[in-house]
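Heads up, one of the protein chains got dropped from this complex, but the rest are sitting where they should.
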Amino acid sequence: MPLLAVDNLSVTFTAQGKRPVRAVDGVSFSLAEGSVAGLVGESGCGKSVSSLALLGLLPRRGVRVGGTATFDGTDLLRLPPKRMREIRGSELAMIFQDPLSSLNPVVPIGRQITETLARHRRMRGSAARKRAAELLERVGIPDPAARLRDYPHQLSGGMRQRALIAMAVACAPRLLIADEPTTALDVTIQAQILDLLGELVRSEGTALLLITHDLGVVAGLCDTVTVLYAGRVIESAPRHELFAAPRHPYTVGLLDSVPRLDAEQGQPLRPVRGSVTDAIDWSDGCAFAPRCDHYTMACLTGAPELTSVGGDRDGHHHRCVHPIHPTPEPSAARAAGEGSVR
Amino acid sequence: MVTEINGKPGGTVGKADKVDRLAELSARHDSDAEGGSLLREAFGRLRRSPMAITGAAIIGTFVIVALLAPFVVPYDPAAQLWGREVQPNHNVFVGPRAENWFGLDHLGRDQFSRMLVGAQNSLLVGVIATLLGFSAGALLGGLAGAAVGLGGAWGRRLDTVIMRFVDMMLAIPSLLIAVSIAAILGPSLTTVMVAVGVAQIPIFARLLRGSMLAQSHADYVLAATALGVRRRRIVLGHVLPNSLGPVIVQATLTLATAIIEAAALSYLGFGNPDPATPDWGAMLADAQRFLVGAPSLAVYPAVAIIITALGFTLLGEAMRESLDPKLRK
Partner (left out) sequence: MLRYTIKRLAQLVPALFGLSILLFFWLRLLPGGPENTLLPDDATAEQREALRESLGLNEPIIVQYGLFLQRLAQFDFGNSLQTGRPVMQEFTTRFPATAELALTAMLIAVCVGIPLGYFAARRRGSLLDSGAVAGSLLGICIPVFFLAAMLKVVFAEKLGLLPSAFRMSPGLHYTEVTGFRVLDSVLTGEFDVTVNAISHLVLPGLALSSIPLAVITRMTRASVLEVLSQDYVRTAESKGLRPHVVRGRHVLRNAMLPVITAIGLLVGSLLAGAVLTESVFAFGGIGSFIYESTQQRDYPAILGFLMLIAVIYVVVNLLVDLSYTLFDPRVRVR
């Protein structure tokens, strides 16, 4: 049984006097104990909203959440708020995108870690401070005992993200959700933070749900990958399979738009044209059609179903009328897919 | 419309058809998206805001009453036509009746006529005081802001001198400034206008300068500078017009403050002593003496002042909200 099984998750925003917007629409994926799953898509595809829904952090008013998310036998989406608060921070923890705005500016770093320990582990005083210093050291912050008294604005971006990670892993959660943990950081720091996450996950046996728009990040860490577009899953597969034989034109487009070192000099990048705002409703057809080179009339009549690639390619699904058939020489990023982490 | 579907790529349905269909579906998807310039968007939000509508309705009514007052006023507001019926010293007052809808004031004048003409004078006080504070304050603040923007040691020095002066004035409560000016000019309607207006100058000056400085750090100023646009053109052509938003909001709010402060000055004895041109502030101040015997004499002008001030405040606050990019949904 997987640690987390999300089934048919949907999130609808209903603002007064406006057409309800379905930000997440029938998304399913699962995550085994100690594994790493990637949730990939452009901004606005519903990946962050999905993670907030799992933790019960969406506002209660104006939001409808449907489906189930079974975590360790309980449905997270139907937990009473009080129970949810007991799980959050202890069993389930989250790392957010922008470490500066995600840390309280007027409370010292140390206090922001110890308050989690106090809440879930009943650890207070010098014991909690000692544990907080250990955590800071664990995430690679030098001179941790002194940093406890620092305020977020006194740390660098990378250090802030490390502190945020220390906060999240304080109570040794079984599932860590990281929402674009590296997007706000410098490139050199990004790699360090990803290494830290990979190392933490491996040594503690924590499962990680990594939410990102960057397939390069996914390539290094994830066991399985789910690609979202306009609120729906358009392709999901084990990492190797996805990088070796992507079926959906959007996935191919994402792979092609990642710069590669082994590309011939002068060969242009091929970005996916247009933007997420060029979309049509899923009920009318394939939402990706406006940006797709291969769309036909068939793509514009009703939503394409999620189809299993089947047979030996178990666990590979796509939602495309005209899937791309793998050629002997796969289109892109094979090298990235083969570089194994574990 | 295409109803017949052929799913095969390169099928019998032509390329043009599938493009049309896509365009149609895209249009349907985008149907409730909004577009337009920042200002138009702000105005659109303003028009839908119940606060703005209420405020505008109140102001509209007030302005119409004020403009029509001289033509519809039933009696001479200064004439003590029923002077013998009222004896304030013996607590004899006349309440509303068929010929005097709001009753009589303490001198036997028609309260309704005085309220109508009072609207006219209160509007005049509010508008002129605000215009005075706005124009002088904007001149000072704009000068300081432009001096900083146009740069140079002299520009900054000019800015320092102006702003020190403004800060000095801000350290004295505006009502006390108004009182000291009113004391020089002696009680009259003009005094009230000038005193209230001058007291607002530092607020407008500080606001416009601050807004201009904030704008001059905006990316578009950097871009224009990089493109080699002349400084004077950037400051006067881009920074200044873009900085006016908060100042206009403040002017709307000041219309409310001016009417209230005018009443306060009247209460302190600097108001308009001329019975032929009553204003609500002076009427309210006069009525204070009879609060126990005839509270309604005070309630009519008080309610009028409160509602009018509320109208300007509502509109001003709604404007502020609609201009604030952070509050956009």
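Each chain gets a letter, A and B, in the order it is written, and its residues are counted from 1.
Quick note on the criterion: a contact is a pair of C-beta atoms (placed from the backbone, for glycine too) under 8 Å apart; a residue touches a chain by one contact, two chains touch by 3 or more.
Small disclaimer: the values here were computed from a predicted structure and weren't measured.
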Shown chains touched by the chain that is not drawn here: A, B
Of A:10, A:50 or A:90, the residue in touch with the unshown chain: A:90
Contact partner of the left-out chain, one of A:33, A:72, A:115 or A:256: A:115
Residue among A:104, A:257 or A:308 that touches the chain left out of view: A:104
Residue, one of B:23, B:57, B:92 or B:176, that touches the chain absent here: B:176
Residue ranges of chain A at the interface with the undisplayed chain: 52, 55, 57, 84-90, 93-94, 96, 98, 101-108, 115-116, 119-120, 151, 153, 164, 167
On chain B, residues whose C-beta touches the chain left out of the figure: 164-165, 167-168, 170-176, 179-180, 182-184, 186, 256, 260, 263-264, 267-269, 284, 288, 291-292, 295, 298, 302, 305-306, 309-310, 313-314, 317, 326
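As a working rule, only the chains that are shown with their structure count from here on.
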Contact set on chain B toward chain A in their complex: 2, 5-9, 11, 13, 17-18, 21-22, 25-26, 28-30, 32, 329
Residue numbers on chain A that touch chain B, as the complex places them: 15, 18-19, 277-281, 284-285, 289-290, 294-298, 300-301, 321-322
